[in-house]
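Missing here: one protein chain of the complex. Every other protein chain is in place.
Letters A, B and C name the chains as they come in the text, with residue numbers starting at 1 for each one.
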Amino acid sequence: MTKSGKVRRRLRLGMVGGGPGSLIGPVHRLAARIDDRYEFVAGALSSNPERARQGGREAHLAPDRSYETWQAMVEGERNRPDRIDVVAIVTPNNVHYGPAKAFMEAGFDVICDKPLTMTVEEAEDLVETRRRTGRLFAVTHTYAGYPMVRQARAMVAAGLLGKLRLVNVEYVQSWLTESLEATGHKQAAWRTDPAQSGAGGCLGDIATHAYHLAGFASGITPEAICADLTSFGPGRQLDDNVHLLLRYADGARGMIWASQVAPGNDNGIRLRIYGEKAGLDWQQEQPNELIFTRFGEPPQRLTRAGPGVVGVPAPYIPHGPAGHPEGYFEAFAQLYTDVADQIAARDEGHAPPPQSLLVASVEEGAAGMRFVRAALESNRQGGTWVPPG
Amino acid sequence: MTKSGKVRRRLRLGMVGGGPGSLIGPVHRLAARIDDRYEFVAGALSSNPERARQGGREAHLAPDRSYETWQAMVEGERNRPDRIDVVAIVTPNNVHYGPAKAFMEAGFDVICDKPLTMTVEEAEDLVETRRRTGRLFAVTHTYAGYPMVRQARAMVAAGLLGKLRLVNVEYVQSWLTESLEATGHKQAAWRTDPAQSGAGGCLGDIATHAYHLAGFASGITPEAICADLTSFGPGRQLDDNVHLLLRYADGARGMIWASQVAPGNDNGIRLRIYGEKAGLDWQQEQPNELIFTRFGEPPQRLTRAGPGVVGVPAPYIPHGPAGHPEGYFEAFAQLYTDVADQIAARDEGHAPPPQSLLVASVEEGAAGMRFVRAALESNRQGGTWVPPG
Amino acid sequence: MTKSGKVRRRLRLGMVGGGPGSLIGPVHRLAARIDDRYEFVAGALSSNPERARQGGREAHLAPDRSYETWQAMVEGERNRPDRIDVVAIVTPNNVHYGPAKAFMEAGFDVICDKPLTMTVEEAEDLVETRRRTGRLFAVTHTYAGYPMVRQARAMVAAGLLGKLRLVNVEYVQSWLTESLEATGHKQAAWRTDPAQSGAGGCLGDIATHAYHLAGFASGITPEAICADLTSFGPGRQLDDNVHLLLRYADGARGMIWASQVAPGNDNGIRLRIYGEKAGLDWQQEQPNELIFTRFGEPPQRLTRAGPGVVGVPAPYIPHGPAGHPEGYFEAFAQLYTDVADQIAARDEGHAPPPQSLLVASVEEGAAGMRFVRAALESNRQGGTWVPPG
Partner (left out) sequence: MTKSGKVRRRLRLGMVGGGPGSLIGPVHRLAARIDDRYEFVAGALSSNPERARQGGREAHLAPDRSYETWQAMVEGERNRPDRIDVVAIVTPNNVHYGPAKAFMEAGFDVICDKPLTMTVEEAEDLVETRRRTGRLFAVTHTYAGYPMVRQARAMVAAGLLGKLRLVNVEYVQSWLTESLEATGHKQAAWRTDPAQSGAGGCLGDIATHAYHLAGFASGITPEAICADLTSFGPGRQLDDNVHLLLRYADGARGMIWASQVAPGNDNGIRLRIYGEKAGLDWQQEQPNELIFTRFGEPPQRLTRAGPGVVGVPAPYIPHGPAGHPEGYFEAFAQLYTDVADQIAARDEGHAPPPQSLLVASVEEGAAGMRFVRAALESNRQGGTWVPPG
């Protein structure tokens, strides 16, 4: 699972946004830690100076690299010898364009949340800026990071499906079924507000993910779309349901259904691609499997490290063996967090938090050894009943 | 998703084993990074000095804290002012007991892989040592770290199932269906070798996980077991299939089926618990859901952050909203890794590795904005066909 | 499972079409037998007189009621005292209109396959004829017969979903992925031939089922549709993929996706309905369950006779208890057929056909009794190993 020999420098990561109360900022930082390729060293974590400082302390930033504004951060970082390599922009949609452009102009690579900007014009200016500055600029369409989505992309690219005919994607949620924004819910409020989200609601928030996923996996792009947007939530200004038909240049067809008002669906992303020779089916809530069917053969269930996954270079992320689903690492991490909680509680002289479970102490480890001994003894006697110790 | 206010010190983590070629060492280090509660600062990563040094360099250890033996590590760390807080022992089973005891004696907390030791006597000596030294000692029964397993435990403890009747666990794999150990496969070789694994094969390797999971979730312990162990692999000395019946003190009954020879199963752990009032069903390969059925009502599908999950304190790990399965973070991390690859390739003047995909560049971000504009335009015209730009 | 007391006359059933080689004719007759409400007594089973006679003999028709043409059947039946009550028309699409009209005019009730006719004008003439004659006229949209579809309809009608917002149906097959019609395949040939199928291919064949199912379950009807039909099969004249958007009078929206070219799908019908208060999800290939989710509550899995199915009158068909899926009866019937095969073989002095399995002979019944005795004995001895007999 490790790479051979080579010692790689960790990149220095900065962040704009993502301070206390942020949903996605901690996710970015966690994601940056998992593969140990980044150190998080600088940030302008909030537009509120006090919250920015507090966020910096919680994230173990050096005080002189916890900035009060992103403008100060550009200035502070540009001339340091240990300046950041890349900045992650995780602010609301209407604060993407300014820092994205400024950091590129100052020579930094950029990772930015989606949707990219408020308008097409801003987006195109960022494209132009990137070309001129030669910087890297990545937009975080997370779902394209799943191993089995990459497997799908590789299988399409390898021609296993033949010429494509259909690319159907759905992205179905339920959380805006009622007028959550009227209750003061922060995430609901800005996502349903044209001033902060732009002109698309569900369209910009999740249909863009579906659209990107369709293109990422299929490798083809549409030449015409036909849209039917609806706003079902009482008093809601932006669309909360998107029905879309797509026509591709080479005759393929597509559908996108994105919804935030379908009870029973949490984050139901499904990608189906069909060609002349085979079909693929992937669902985000069971991300570890990809159903692949050659026409005239039984459907096969492919898993990340399982058999039948061929011709796809392994990703760098150190994944476990087959059957250890994405998520196994979080389960493992929970154990480490529990230990840290226990140690902190002991060192600080108070009780550990109630949710902290030392899932298996040495006593339980010893009980496991006695279990093994008893099972061997029972078996040795021909299958008798033995106390486990 | 962040915790309020408090700034916590990161614990200093050391490791015994886990150098180049190790399967589980990198998983431990990744797990320690996810929640950002540890810094990895010292290690004796291999019994081979050269490999130990190489592992230390790859893991960014300071040279004076990359030790050649675990004995040297105990001595080197015990008197440092910045000495490690906790050591993770990730060596083969027969090298658990020695370092576990020595690190406890030297005043360190311990995280240790399972099964704990080679014999019950060693295990009981570790229990005694832990009591005497007052150290923390955690055994990594990973599957108990899944949020929905903890939800199950909490529901049982809250009495939602009533008095328990049945606790049935299965842990089914296929990888030893053929004599993989005869091919020189390192993992298969030591796991089927009594000298390195102890007297139990499948029994010690995975049935112990099933046994721990049964106790962790149910809170009850058996008073008698009846075992039927089989070795199906040609020439195999240790068991590769375990059939077990269990009787609990309070009249409950259990079954454990663990196998390494069942084609079609990668890592199929399933936990089912039934009481007088309700039943629970969880499967590791779909870890995000827990089926809960009150007698006389329809089965409910509970998910980590979804409705119906009550009375269970949230874990510390910053998980996403409902529908973002465990594994979402790995997908996100893949994006960061891709960016790091691209930057490294550029800085070093070569092509990025073929598997590195900048899943969405700024050009694609801009395409997404044009998609939104086109969809709004199509919809504004009553649902006409519009080019996406 | 039986109805109380009342003795009901069996209806006399006739059939047009459905002779040797027919796919759907035997299905109609089987369906008519299941609930024992019909006797099949007359037919014009083929347009070929010899095949018509042969079909009549195989179906145990009296020779004078096995007609050579449907016209002869109208004349022959209309004046009999024991004339048929109802006629089933199971011919290709282009032979629906004629007999449907003639049998109604002659005073018979009609059951007719879909799509109803070749043109809207013919269809409207049948509507007018039905009004004038007062006959019953049923079109066989089979999928609306599933118990859980009726449960869905009843739940919508009872207001459990609140005002409806979305009705999305898909009906996805793969069998026309290649040009099956070019190989002489009879079913493929007529379904892709405008002269026999009418102007719609996939549209008339299966999208009409999806359209009916949407209306049947939701109770609402669209006021506008937007269609994108494609023909992917080389040289194919009729559409084999249908993408449809729907707008309903009361503001609800819908999608229909019907396809015959999606490898990995056999007969994948899925119905999803969402309202202001709850959502429903049903899939034909797992017909025994209906997922019902009230907004803000966990999804519930409803089954035909299971808990949570309220307010819906039971259908007449004698179904088994919960957990005995639709299909249990076919499994049971297979046993009876096996016995019939064995008896026929014995009586006729030859070996039974190879596929005929007497699944459990009296010897195996006795083995089962010995198994019970051995299990009781093992248990009585505290759980020892006992030979089963």
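The rule we apply is simple: a contact is a pair of C-beta atoms (placed from the backbone, for glycine too) under 8 Å apart; a residue touches a chain by one contact, two chains touch by 3 or more.
Everything numeric here is computed off the predicted structure, so don't read it as measured data.
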item: Where the missing chain makes contact, among the chains that are shown; value: A, B, C
item: Selected from A:226, A:366 or A:386 as touching the chain missing from the view; value: A:226
item: Full-complex contact with the absent chain, from C:64, C:82 or C:330; value: C:330
item: Chain B residues that touch the omitted chain in the full complex; value: 165-166, 168, 174, 177-178, 226, 228, 230, 232, 241, 243, 245, 247, 251, 253, 255, 257, 259, 261-265, 272, 274, 276-281, 291-296, 299, 382-385
item: Residues belonging to chain A that touch the chain removed from view; value: 226, 245, 292, 296-303, 306-308, 383
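In this text, only the chains that are shown with their structure count from here on.
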item: Most remote chain, CA-based centroid, reference being chain A; value: C
item: Approximate Å spacing (C-alpha centroids) for the pair chain B, chain C; value: 48
item: Geometric centre distance via CA averages, chain B-chain A, whole Å; value: 20
item: Euclidean distance of C-alpha centroids - chain A vs chain C, Å; value: 44
item: Touching two or more other chains - residues of chain A; value: 226, 228, 247, 265, 383-385
